[in-house]
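With one protein chain held back, the other chains of the complex are shown just where they sit.
What follows is subunit A.
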Amino acid sequence: MTAVVVDNVTKVFNQGRSDEVTALSDVELTVGDGEFVSLIGPSGCGKSTLLRLVADLIQPTTGTVTVAGKSADKARRDQDYGIAFQQAGLFEWRTVLRNVELPLELRGLKKAERRAKAEEMLALVGLADFAGHYPAQLSGGMQQRVAIARALAVQPPLLLMDEPFGALDEMTRERLQTELLGICAKTGTSTVFVTHSISEAVFLSTKVVVMSARPGRITASIDVDLPARDEAARQSEKYFEHVTAVRQALRGVPAKSAT
């Protein structure tokens, strides 16, 4: 079963008004099970819109979105995905642990059960010692890790991330990228990851989807296969080849020859 199928989707905002915008036009996207797909493109290319369509935060004007074999709406109701945004968006009145517990709470899990699961997730992102802290006591990077733990708490088959590391410094960013890969490998989660960093997209993804603006559409889809994804991989020739390929695709040079 495929994690996400976006079939011939067009999204028009403010339809029929003078400020009508076509955010996405004829988009086709498939994310296989366990795949890590990055959406990259200039701002205004609709990459976040595409992610939000998958999350059922907005509905397509035409076309269909299928998540885990169901309609996007049904998948959302079943909590078939976890989501993280650029801002951690933690609830400041809840401790770190209770933030991670929230999606489980809304699923109606028993207290002991959700506590155990939340603690497990916090351990996964390396914040077990901070369970009793309030979000305001944590650094930006730590807050983002809590947000990821929260997104993973229901152990969803799909993880949606909208520039989750965008507001972080380079060092923290690279550490969290490695952590995220480890988590995805451990849990077998499929991921759709929005970014505007080429290096981040290549390092993380099995597939990089390149988009262009006005109207937003997919211009290239580049498969990335790196033998390993560790610090050494960031220096490897293969890595830079893919970076170049993505960069050329973003500039509109035919990408196929580069890979």
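Note that contacts are C-beta pairs under 8 Å (C-beta built on N, C-alpha and C of every residue); 3 or more make two chains touch, one makes a residue touch a chain; residues count from 1.
Heads up, the rule we're going with is that contacts and distances are computed from a predicted model.
Trainee: Would you mind picking the UniProt name of the chain not drawn here, from "NADH-quinone oxidoreductase subunit", "ABC transmembrane type-1 domain-containing protein", "Transcriptional regulator PadR-like family protein" or "Succinate dehydrogenase cytochrome b subunit"?
Mentor: The chain we cannot see is, by its UniProt record, "ABC transmembrane type-1 domain-containing protein".
Trainee: Consider the whole complex, including the chain that is not shown, and state which of A:Ala112, A:Ala136 or A:Met171 touches that chain.
Mentor: Touching the chain that is not displayed is residue A:Ala136.
Trainee: Considering the whole complex, which of A:Phe36, A:Phe85 or A:Phe203 touches the chain not shown?
Mentor: In the full complex, the listed residue that touches the missing chain is A:Phe85.
Trainee: Using the document's definition of touch, tell me which of A:Ala3, A:Ala23, A:Val37 or A:Ala55 contacts the absent chain.
Mentor: A:Ala55
Trainee: Looking at A:Arg77, A:Lys111, A:Lys238 or A:Arg251, which makes contact with the chain not pictured?
Mentor: A:Arg77
Trainee: Suppose we count only contacts with the excluded chain; which residues of subunit A make the list?
Mentor: Its contact residues with the unshown chain are 55-57, 76-77, 79, 81, 83, 85, 87, 89, 91-95, 102-103, 105-106, 134-137.
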